[in-house]
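One structure, as structure tokens, below. Some questions next.
Apart from one protein chain that is not included, each protein chain of the complex appears where it belongs.
And then chain A:
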């Protein structure tokens, strides 16, 4: 049986669908009986979504960049 520590070690591969069939079974078997690991995986997925939704920094000097791009395009075509 997989230990909790081993499960945590494979958790990213689980999220990314990188586990082989047998590994997936072992992980599923562990999760079926381990409340803490179920909570860990649920909160790991939640932290993934948190990063996805964390606001991105604005583009610095956007207008200057846009001007440069358009001028550059005029010069090259």
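Note that in this section contacts are C-beta pairs under 8 Å (C-beta built on N, C-alpha and C of every residue); 3 or more make two chains touch, one makes a residue touch a chain; residues count from 1.
Note that in this section contacts and distances are computed from a predicted model.
*Asks:* Between "Putative ABC transport system ATP-binding protein", "Thiamine biosynthesis protein ThiS", "RNA polymerase sigma-70 factor, ECF subfamily" or "Urease accessory protein UreF", choose the name on the UniProt record of the chain that's been left out.
*Replies:* Choosing among "Putative ABC transport system ATP-binding protein", "Thiamine biosynthesis protein ThiS", "RNA polymerase sigma-70 factor, ECF subfamily" or "Urease accessory protein UreF", the correct UniProt name is "RNA polymerase sigma-70 factor, ECF subfamily".
*Asks:* Mind pulling the chain A residues that touch the left-out chain?
*Replies:* Counting over the whole complex, chain A touches the hidden chain at residues 3-6, 8-9, 11-13, 15-16, 18, 36-37, 39-40, 42-44, 46-57, 59-60, 62, 65-66, 68-70, 72-74, 76-77.
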